[in-house]
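A protein chain is absent from this complex, but the other protein chains hold their places.
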Amino acid sequence: MTTTSLTTGPRWARLPRRHVPVLVTLALLLVMYGIGVSQYRAFSNIQVIFNVFIDNGFLLVVAVGMTFVILTGGIDLSVGSVVAMTAMVSAWLLESGLPALPVLIIALLIGPTLGFLMGCAIHFFDIQPFIVTLAGMFFARGMCTFISDSSIRITDGFWTTMAQYRIGDPRGNFVSVSVLIAFAVVLIAAYVLAYTRLGRNVYAIGGNPQSALLMGLPVGRTRIAVYTISGLCSAIGGILLSFYTLSGAPLIAVGMELDVIAAVVIGGTVLTGGSGYVFGTVLGVLVLGVIQTLITFDGSLNSWWTKIVIGGLLFAFILFQRLIGIRYK
Amino acid sequence: MTDSRPVLTMTGISKSFPGVRALHNVDFRLFPGEVHALMGENGAGKSTLIKVLTGVYGIDEGTITLGDEQVAFSGPMQASAAGVSTVYQEVNLCPNLSVAENIFIGREPRLFGAVRWGEVRRRARKLLTRLDLDIDVTAPVASYSLAVQQMVAIARAIDVQARVLILDEPTSSLDAGEVAQLFRVMRQLRDEGIAILFVTHFLDQVYGIADRITVLRNGTLVGEYPIAELPQLALVEKMIGKELDVLERLEEQPRRELAALEGGTPFVAVSELGRKGAIAPFSLTIHAGEVVGLAGLLGSGRTEAARLFFGADRADRGEVAVNGKPTSLRNPVQAIEYGIGFCSENRRAEGIIPDLSVRENMILAMQAARGWLRPIPRRRQDELVEQYIKALSIRPANPDVPVRNLSGGNQQKVLLARWLITEPRLLILDEPTRGIDIGAKAEIQKLVVQLSDGGMAVLFISAELEEVLRLSHKVAVMRDREMVAQLDNDDTVDAERVMQTIASGSTRKEASQ
Amino acid sequence: MASHRLFWPVAVLVVMLAVNTIYRPGFLAVEVNNGHLYGTPIDILRLSAPLILVGLGMTLVISTGGIDLSVGSICAISGAIACLHISQAPDQNSLVTVFTALAMALGAALVLGAWNGVLVSVIGIQPIIATLILMVAGRGLAQLVTEGQIITINSGPYRAIGLGHLLTLPLAIFIALGAALLVAALTRRTALGMIIESVGGNREASRLAGIRSARMVFLVYVVSAACAAVAGFMMTANVSSADGNNAGLWVELDAILAVVIGGTSLAGGRFYLSGTILGALIIQTLTTTVYAMNISPQTALLFKAVVVIAVCLIQAPEFRAKLGRRRRGGPASPTSTPQPQKEEVTA
Partner (left out) sequence: ACGNSDTGTDEGGSGDGKIVMGFSQVGAESGWRTANTNSIKEAAAEAGIELKFDDAQQKQENQIKAIRNYIQQKVDVIAFSPVVESGWDTVLKEAKDAGIPVILTDRAVDSADKSLYKTFLGSDFVKEGRLSGEWLVEQMKSATGDVNIVELQGTTGSAPANDRKKGFGEAIAADPKLKVIASQSGDFTRAGGKQVMEQFLKAHPKIDVLFAHNDDMGLGALEAITAAGKEPGKDIIIITIDAVKDGMQALADGKFNFIAECSPLLGPQLMELAKKVHAGEEVPPRIETEETTFTQEQAKEALPNRKY
């Protein structure tokens, strides 16, 4: 989405304005990384960056799905539980002896199905997304403990390969397969949002659902679609998480929905819908990842100071993001 | 001119909302190649008829036939797929999307499923040129004034190859130039055989373009008439069910004479007030009892000027004096303390609080001025609300319905009442008669005259130049976001002279930015 | 009757109580024990008191179109400060000590509320993120106060906030009721309620009508924090100890749920305090039901999911309309035509 003409003043000036929030976020992220490098020696290792991606791959995928939902002005609280449920179901099915492929298929179907049902409830019965997805969250988490109240190990060959295969350079820096999957999801999502009718309808609904309806856009279908997409992303995230931990555990990813929403919003997407980019979401996830990395590298904080410092860093980041962003408004 | 067989037939349509019967047994026919005006007072059921047709609301009774088929659309999406293209009342666009995208969303040119953005922009530019509008199509639609948005919505509708084109008050904030342009396009489409349903409250427009008229009153059909058989006065009579003496009386009123106001200190005097990127510095004085009109074309900066007077936007240069005392208008609260009121042109985004009731919407400004600790006693509320519901003939006359359920024109009246209740010393009216029916418009004009006679100053903005001239003592002419002239509204001033001033106004264009 | 806004929440509550009574006939029994009323209904009332309090503040916040995620942390902080002060006092039973403790804790909560308010209304950060900061950091602050330990106190007056009795009923009920009446009076007897609703309904329009929108937004976060603080006193008094990590954990979610069940829209605008109170009662009854019917912890969440979804379906007019139509086997009756859009249908 570039403008052809760079000659006219106002048009040129207007173009980046839309991207200012994302650019500011990127700049601040780099500043934060710079601080890390200057403070802690090993921070400059390439692998540290790779680790941020490895450790946050599943979060990224889920956040991409959430971006769709938030862009329409909705919210999906069920993601964390759906991630856990997907991992749990995979582990459980693998344990019961099913081969990898059918397990993958089943696991990848559960999330979107639940998302679809939630979308239908939201659209057809006009119930607030918050409640519907909260019920979805209870349901999915309930399914986890229902399946097993202790964690289940995954020993399947495919899973272990996916978990431990390293794609890297000769110097030993590497990323996991999950990172590539996450990138693929990001690219597809960015394409869908920018270049397909579905994507544009998502933005339109977020801008003004009433207008979108009167403009003859398929509001209902799109609404249902975004919750389904979010469900699918959560399912993929769940699979990635099961690669990551090689197990399904009933209590994993508790409270993840908040991290995900935070990442999306930090990435510049507005909670009321209609504005934001997937790339921003990537940055949002990285911000959380780098904050976490800074904290572990420091290693001198006790439990409560950890929380206070996370909150403080988050605050500083958002404050700068906001203040710098305002200037360009 | 017309085919013998209607493209659209609605028979026996009834539609009720809880507590309101919006349509009762209405018949309506639309022929290919005609412009058909749907007329009626505010709340007569025009918009409801349109929404029922396009499936926004379900119907209680009746049938709709499009072409040869009986239809019951489940929503605008189906309707537009069947060849019914609609511009609904109020601008219905997505503020966050670009102009080009708003025009094409839902039917973007695509290549292998991917939207061709270049093509979208190119076609949008072309389409807007047809409407004589040259704007940056990549900018978000929210960055344009309401009038431009209205044009964009029209552009969206006329691009569709439709059988039926419905325009619900498309001209409510356009001025003469744009209206003429729109009519040119409408005639073109009509000649191509498209059936056009057109709603407006401007009688001249009706007689300028319509072939036939259907009149609704109180949700029932009054009749369907060829334009030639229904002279203006008869039409008005059919619409309001009685003869309109008010209107005539106002027409007869002498020009507003500039009284001996100029001598005293003006109520508000601004000098070199301006805001970068919005409006070039200008000076203007308004005396108590004076009506100052702002004239100008679409996007000329009238709204921007008005907002500075109210502190809705903060001026970044210039001086303000209220009652001769220098001050600054930093925010609406402060302006209100000085006794200034501002009725915005954009009633949906900046006017009504849709969830709140008519009563609450009306007393809001007064309550805000009193502070939350001193609620207006219920009895007083009732008095005020009742008084203005009657004065402005707001329907339904029930103060406790949510204002969102009112028809567009009635919402506008509620907003007007909100400010009248506060009895301001200076009332800024930005397109106060937008979407208001002819009877009520006369009432409002009368009210403005009355209030200014009683000492209230008014800053009056309207797309309808005649209206401005009829009411104002003084007319300030705007052009390209600059105030180019101030004319005393005496016998020498008429619409033509103002248009000339606009056309030839000094062009200090560079200086304004 | 069925058209009254509170009809369906009340119906849900009644059904839940009825099911419980069928399962265990003694469920509704109330007896006098030590001069106090004693029984499950009393428990439900007492335990929902903190949730009602938090919900009251949350209702106002949501009404302005915001959300406050930090209430749980504020509960923990205020409880911790109060308990810390009391535990360090020579005489824990002294009224002066207890009141100082309460004042200190409430003061701290007001500061935190003001912090939220400034972030949202002055700096303009999105509410969910602005309050998320305090949600995360606030837990840390609470633990900083308690140094990660559970502070146990032994103070009669403080205990009374959670466990005391008045006229044979738990004091907590009266506190919650008092707060509800206070908030109701503050909003409905003055013009505050309407002003808050107008800010939530259309912020720009209310600014242009002369309302100091920013100030109102600031105010609701302060009120919310104050409510949370009092709830925090109750939670800690109930177990005579302050647990920085667990006090008020996830209460924000319950509170939002209560508000939404009560009929207030998350998009802002109209708010219904009585709805929120009912919502809180429903949520607490649900929790109690899980225990009373001895639903295994492994399936408890599934059970909750089913109930929550049933509650919102029943409440949704759309759902009832569709159900009704199916049952009658025909199109909807003229008077109950569903309107596809609730929002902003303007002529």
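Chains here go by letter, A, B and C, matching the order in which they are written, and residues are numbered from 1 within each.
The definition used in the following text is that a contact is a pair of C-beta atoms (placed from the backbone, for glycine too) under 8 Å apart; a residue touches a chain by one contact, two chains touch by 3 or more.
All values derive from a computational prediction rather than experimental measurement.
Here is the thing to keep in mind: the chain we left out touches A, C in the whole complex. Checked against the full complex, the candidates A:31, A:180 or A:251 give a single residue touching the omitted chain, namely A:251.
Residue in contact with the omitted chain (choice from A:27, A:42 or A:187): A:42.
Taking the whole complex into account, chain C touches the unshown chain at residues 24, 26-27, 33-34, 38-40, 43, 47, 143, 147-150, 152, 163, 235, 238-241, 243, 245-247, 287-288, 290-292, 294, 296-298, 300. Chain A residues in contact with the hidden partner, per the touch definition given at the top, are 39-42, 45, 47-48, 51, 54-55, 59, 144-145, 149-153, 155, 160, 163-164, 244-247, 249-255, 289, 292-293, 295-304, 306-307.
Here is the rule we go by: only the chains that are shown with their structure count from here on.
Taken as a contact graph, with one node per protein chain and an edge wherever two chains touch, the assembly is complete, since every chain touches every other chain. Chain A and chain C have CA centres that are 29 Å apart. With touch defined as above, residues shared between interfaces to two or more other chains in chain C number as follows: 340-341, 343-345. Within chain B, the positions touching two or more other chains are listed as 56, 75.
The touching residues of chain C, counted against chain A in their complex, run 69, 123-130, 132-144, 148, 244, 253, 256-257, 260-261, 265-266, 297-306, 308-309, 312-313, 315-319, 322, 340-345. Those residues of chain C lying in contact with chain B across their complex are 189-192, 194-195, 197-198, 201-202, 204-212, 269-270, 332, 334-335, 337-341, 343-347.
Chain contact summary for the complex, chain B toward chain A: residues 56, 75-77, 79-81, 86, 88, 92-97, 101-102, 105-106, 108, 110, 113-115, 117-118, 136, 138-140, 156.
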